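Some chains have been omitted; the remaining ones sit where they do in the full complex.
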């Protein structure tokens, strides 16, 4: 009897594991038709739920169709809750998933609606958290095919990190010095009411956004503004050059690493190399 | 008698074919003087007809010279109708042409004016279709010499398609998150009346357009706006780097032939090389 | 007597030629101290005369110091007239100089002031011609050292001419189609009063200038505007890629052409080439 029982439990366990594995395949991978359908349904749900939150922020739509939007919000929350629970069930280490970046994003996609039940009126303040749902689409992309591309991006950004930091720091210094100079030149009567506001103007101008909500009125101010503009117009050239040079290097490296030395398995030979540069054998 | 008749029909057919071939050469090719003249006349007609539609939209010109513009519109419509019919006649498979991209553009260049006879008043709504005529110029360019260049462009854009998609998707996500954050921070009283409008503001700012029709008023809002600006100013560097690296690769590939030395199998010889640069043998 | 006379004339002619040659050296070249001083004085005069014209356009300065500016204008005109005459005298073929680009610019630098004597009041209309003086500075630069750099620029722009034309044409087509679409969507009541004006808006938006004098008000209009902005933000990447790739090629070509084959004088060997790629001799 106990033997039979054990065997039943084992079979049950085995079935559970198989069922769990199948679920994991559908939810976390992207190769089988079922998992592709799951991804498509998920992307459409995410986009629809994001649109619902957006429409809900438009006053006249909220006033006309508020109930419908509320219903839709609950529909997607329940759907995402089910998905979240399924993910928790089928991963090997649920805690690791729950504390991972996407685990937290998944939780934040459903939490605000439940919090709204506890603290009515918190809806508005949790709106941005609600919209973080849009980040969940990246997970789906990540699974499919864009991983390799993103890796190249990350690699390039990492290798040009220090140069970019120097550049950003130079820009910030420029903006602080030029902004405070403008504060002294133009003064409060022309809209440059404080140094932080003048620095805001300097950023608006240097990045060539140019709202025009604050703009210099005096002659010297306009001359300095012209200098800021030409600076902003020109210096972007420097990080562009850095990042592009790194991309060219990275792409060339990709092209290079195809041949492997038969002797020592060294990679990275130039296309015109005759001998392995590591062990000296003919390629 | 029937023999004579057959021969006459055959000669007629032959003449038709020759006449058709000549017409095809003039209209679709660009090597003979006649076809070059056809292209020039066509480009000038297209540009003039586009100018007529534009002028017709300016109220005081329409009120003063409406009849003249109407006449000019009919003149170009009849001209383009004749051209369309000639094209239909001289191509081998008229249906294939009629359903091709340029076939549809050609039809849309003439249809609105005729539709205006059937449904008076539809003129205004079909205005954009009328202006699609400008696309017809590309056909002429395509025939001449820009094909090779366009091919390089398409090849580069295709090979960097995935990276560009990742970039565009990141930008859209940024814009959604930052826009909704701004909606919560600034609120309706400062012009950020809904999330879609705030996203519109985020796009205006991130792309460094900066209309200034909506701009942040609060301190935190301006600080966040500054972050959006610096982001927008900087991240364009990434796709620039990607596309430029691909162009550099494509150009290098064009310049370096795929010839291989028969003696030492060295690759990567320049297009003007006569001897192998590795072993000195004639290529 | 006649012999002595001839010899005097010859000596005179010789002296003239030597004097002419010396003058030519001072004015047209940049190697001797005298010619360097001439260049510096010329640049300062040009800049000062440009500043005079600028100041003269500022109403309150003109009203206060009109006479002084008028005097300065005549001083520079006489100076530039003397320079123009000297140039005419010392060049070998005066007519060729007078009809060259810089000959015409030199003439236009002095003509407006004299024309003002003949036709009082023409001053204002000839103002731009007056400011073309600023172009004369390029002549000085051209003489010194920037010629080589400009040559590289011209070479790159020439080799990417066709691709740039395709790009500019695409931009113009986009602007016509998007502008007219916006005219239909927004209509006259929102500032899009005609198609040319809508095209102006499309250019303002696509180039990310964003004045904000015309901006979409309707939801669909703002959505389309967002598309135009993202387009304008992104597509500049394409010509950047083209031109940069050409520059990289041109620079690499410059670096390559240093070694010359001793046998056949062929240039353009790669830095890792062992044998001349033209004649097969060891380098």
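We call the chains A, B and C, going by the order they appear; numbering starts again at 1 in every chain.
Just so it is clear, contacts are C-beta pairs under 8 Å (C-beta built on N, C-alpha and C of every residue); 3 or more make two chains touch, one makes a residue touch a chain.
Since the model is a prediction, treat every value here as computed from it, not as a measurement.
Asker: Assuming the 3 chains shown are copies of one sequence, what number of copies does the full assembly in this structure comprise?
Answerer: 4
Methods note: only the chains that are shown with their structure count from here on.
Asker: Would you kindly tell me how far, in whole Å, the mean C-alpha position of chain C lies from that of chain A?
Answerer: 44
Asker: State, to the nearest whole Å, the distance from the C-alpha centre of chain B to the C-alpha centre of chain C.
Answerer: Using C-alpha averages as centres, the distance is 31 Å.
Asker: Check each residue of chain A and list the ones that touch at least two other chains.
Answerer: 208-212, 240, 244, 248, 272
Asker: In their complex, what parts of chain B are in touch with chain A?
Answerer: Interface residues on chain B, with respect to chain A: 162-163, 165-166, 169, 173, 176-177, 180-181, 183-184, 188, 193-196, 199, 205, 208-212, 215, 219, 222-223, 225-226, 229-230, 232-234, 236-238, 240-242, 244-246, 248-249, 264, 266-268, 277-278.
Asker: Write out the stretch or stretches of chain A touching chain B in their complex.
Answerer: 50, 53-54, 57-59, 124-125, 127-128, 131-132, 134-135, 137-138, 141, 145-146, 149-150, 152-153, 156-157, 164, 168, 171, 196-197, 199-200, 203-204, 206-213, 232, 236, 239-240, 243-244, 246-248, 250-252, 255, 271-272, 274
Asker: Under the touch definition given earlier, write down the residues of chain A that touch chain C in their complex.
Answerer: 208-212, 240, 244, 248, 272
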